[in-house]
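The other protein chains are all here in position, but one chain of the complex has been omitted.
Right, chain A next:
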Amino acid sequence: MSNAPRLTALDALHRSLGATMTDFAGWDMPLRYGSERDEHNAVRTKAGLFDLSHMGEITVTGPQAVDLLNHALVGNIGTVGLGRARYTMICREDGGILDDLIVYRLGEDEYMVVANAGNAQIVLDALTERAQGFDATVRDDRDAYALIAVQGPESPGILKSLTDADLDGLKYYAGLPGTVAGVPALIARTGYTGEDGFELFVEPQHAEKLWQALTDAGAPAGLIPCGLSCRDTLRLEAGMPLYGHELTTALTPFDAGLGRVVKFEKEGDFVGREALTAAAERAESAPPRKLVGLIAEGRRVPRAGMSVVADGTVIGEVTSGAPSPTLGKPIAMAYVDAAHAAPGTPGVGVDIRGTHEPYEVVALPFYKRQK
């Protein structure tokens, strides 16, 4: 495999827009086009346009597609209706999280699994291996799709001007095939920003046309192109985990406070059931650490890997941190010892390059949109 970063179908367009590019999971992606704070605020108040073509699509089809997914993933895919989507995870036999995923049910026996770019190969390999014995086919569709997201309160209006699809009938975590700006697209009401919005899966050859149409239709409403930098601060404010930060193979969904995605009651065995049963009991009786939010009293910004301290003792570790444009203060997610995890726990700080900066422990999320 070459070390040269992969380019999305929109690469030339990003460069013409003057984007600052960054290597992300082997892809050359837009980090920001202008000010990341302006991009963040555009998504919170108007709309933002993202190229997310690095995400990994895997299609699972066949009479036993649902049985395979129920065996391979921790969620109950059997309850996902046609045209709906589900947030779920894929774990190892020991319960460690391999990735968090969204599964879209595209047809009676057809599902699309969307994995994080950095884990797409791992998920593809795991699904392929776990498919043995099932009458189902696992297909690598990473190159079959470009993914463009339009996110923010103005996004329904913008999209409506470009499609006849029934957007009002399209609920959160639902997806339907349609046509946007003359381009065939899977229109999904999903996102990673804490705002209303849509993710549009299209053939790469149509990506530029769709991007341009969304730009033209959205500009009067304040839509601007947005990079991965603001995507990170948006998801952090919304308390959404990021694989490699809040989620790793060393943690189970229960450790991450996301035990609700594990459905023990579903039919049949699934990979990790035994270990996850034990993890669920441990989380109930003696949780090791808990994922909390931290809000700075000062202005120095916590970063992943920094120690959380209390009374001069390390009590946890920051997993994500950034200046929050919405709160106007630095924020972080961190795993801290259960004894210090309650909101308002006094005396908690973050060791920022040798100085213990005071932080307030809060419940997640930091930001929730008004519906």
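One rule holds for everything that comes next: contacts are C-beta pairs under 8 Å (C-beta built on N, C-alpha and C of every residue); 3 or more make two chains touch, one makes a residue touch a chain; residues count from 1.
To be clear about the criterion, contacts and distances are computed from a predicted model.
Per the UniProt record, the absent chain's protein name among "NADH-quinone oxidoreductase subunit N", "Cation:proton antiporter", "Glycine cleavage system H protein" or "Branched-chain amino acid ABC transporter permease" is "Glycine cleavage system H protein". Considering A:T88, A:T193 or A:S229, the position touching the chain not shown turns out to be A:S229 (whole complex).
If you put the hidden chain back, the residue from A:A322, A:V336 or A:L364 that touches it is A:A322. When the omitted chain is restored, the residue from A:R15, A:K171, A:R260 or A:R299 that touches it is A:R299. Think of the hidden chain as still there; on chain A it touches residues 20, 31-32, 35-37, 229, 233, 299-301, 303, 322-323, 330, 353.
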